[in-house]
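Worksheet for the structure shown next.
Shown here: the complex without one of its protein chains, the others still in place.
Showing chain A:
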Amino acid sequence: MTIQVNGKQIDLPQSVNHISDLLNHYNLQSNQVIVELNQAIVDQKLHADTQIQNGDQVELVHFVGGG
């Protein structure tokens, strides 16, 4: 499926179906990232249960400590 992540078209492998899979795909940990799916924030507790679909718009903001 193809979705948009941070403004960019991305082709996802078949194994990625939920938000949690997407975070794994990007090597991100749930507690360090804010996920917005089609303009609504997805609660951290729901990452594993929230499905993504073709054409979805996802914004991922991950926190880093550097500076």
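The rule is simple: contacts are C-beta pairs under 8 Å (C-beta built on N, C-alpha and C of every residue); 3 or more make two chains touch, one makes a residue touch a chain; residues count from 1.
The criterion applied here is as follows: contacts and distances are computed from a predicted model.
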{"item": "Absent chain [UniProt protein name; select from \"Sarcosine oxidase delta subunit\", \"Branched-chain alpha-keto acid dehydrogenase E1 component beta chain\", \"Nitrite reductase/ring-hydroxylating ferredoxin subunit\" or \"Thiamine/molybdopterin biosynthesis protein MoeB\"]", "value": "\"Thiamine/molybdopterin biosynthesis protein MoeB\""}
{"item": "Interface residues of chain A (partner: the chain not displayed)", "value": "5-8, 29, 31-32, 34, 36, 41, 44, 59-67"}
